[in-house]
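Quick one: structure below, then a few questions.
And then chain A:
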Amino acid sequence: MELFVFICAAAMVLAGALGVVLRSNPVHAALSLVLTLFGIAVMFVSQQAEFLAAVQVVVYAGAIVVLFLFVIMLLGVDRAENLETESLGVQRPLAIILSLGFVALLVTTIVQGRDSLNMRGDGLITADSGDHDANIRQIARSIFSNYVVAFEVTSVLLIVAVVGTVVLARKRKSEKDLTGVSA
Partner candidate 1 sequence: MIAEVSHSASMSFPILTALIFVPLFGAIAVVLSSNRRPEWTKLIALVSSVGTAGLSIWMLASFHTSDGGFQFTSQHSWIREWGIGWHLGVDGISLFLVVLTGLLFPLVIVGIDPHHGHKRYLAWLLLLEAGVMGSFLSLDLFLFFAFFEIVLVPMYFLIGGWGYDQRVYAATKFFLYTMLGSAFMLVGIIATAVLAKNSLGYVTFDLVVLAEQASFGTNTARWLFFAFAIAFAVKVPLFPLHTWLPDAHTQAPTGGSVILAGVLLKLGTYGFLRFGLYLFPEAAVWAKPLFLTLAVAGILWGAIAATMQKDLKRLVAYSSVAHLGFIVLGTFAFTSVALSGGVMQMVNHGISTGALFLLVGMIYERRHTRQISELKGLQSVAPIFAAAFMVVMLSSIGVPGLNGFVGEFLILIGSFDNARWWVVVGTTGVILAALYLLWAYQRVFHGEVDEANASFPEITPREGMLLLTFIAAIVFTGVYPKPMLSRIEPSVKVLVAHVEERSGRTFEPDVVEVKKAPAAEEEKQEGH
Partner candidate 2 sequence: MIAITRSLLGIDPLFDGGLLWTPLFIVILKVLVVFVIGLVATMLMVWFERKAIAGMQNRIGPNKAGPFGLLQTLADGIKLFFKEDLLPERSDRLVFRLAPYLSFVPAFLAFAIIPLGGDYRDGNGGVVTWFGHQTRVQLADPPIGVLFALAISSIAVYGIMLAGWSSGSKYPLLGSVRASAQMVSYEAALGLSLAAVILVTGTLSTSGIVGSQSSLGSWNIVATGVIPFVIFLISATAELNRPPFDLVEAEQELVGGFNTEYSSIRFSLFFLAEFMNTITMSAVIVTLFFGGPQPISIGNTTLDIPLINNSLEGSIWLIAKVLVFLYIYIWFRASLPRFRYDQLMDLGWKFLIPASLGWFMLLAAQRLADNENWDQLIVMPLSIAVILVCFIFMQLAFRASSKNRESEGAAF
């Protein structure tokens, strides 16, 4: 059953990823991205990271891709681009070869190094042990002890995001309104 889940999720992930790269219509690409994200959420679940799975769906599917779609629709850039004309001679095959090489490197690394992955652990408590909230509890503990700095920095990061958007999106009187669609 676990194998079945893995195969399904992997198929989702890969199909979605290929969709992002290959689909010419940005909306279709975004939907493919959602597919991938769901696949990954499923994988999180099957790796007993329930909390992350939920957050993944909420944040990625619920916010990030929606934003993508929003921008696409708002700006009306949803026409399909011609995949043929955008190729730049040697660049595309080169990029593909490069990426393939990179993947080969990574896969070799993983296969080579899998045995050396340190197995001894001081306790990732999974739901199996009967503690219903174990995963969430552990993550919370980790966030608020080792990573409390990171957590605080996150707030600055979000300020950046907010202020940044204001800077980018705000219009001055002097600038003409060029957008056709308004919400």
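FYI, a residue touches a chain if its C-beta (ideal position, glycine included) is under 8 Å from a C-beta of that chain, and two chains touch if they have at least 3 such contacts; residues count from 1.
Selection rule, in plain terms: all candidates are chains of the complex that A comes from, given by their letters.
Since the structure is predicted, the reported quantities are computational estimates derived from the model, not experimental observations.
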Subject >> Direct contact with chain A in this complex, candidates 1 or 2 >> reply: 2
Original post:
Along chain A, where are the residues that touch candidate 2 in the complex?
Top reply: 1-2, 5, 25, 27-28, 31, 34, 45-46, 48, 50-51, 53-55, 57-58, 61-63, 66, 69-70, 73-74, 78, 126-128, 132-136, 169-173, 177, 179, 181-183
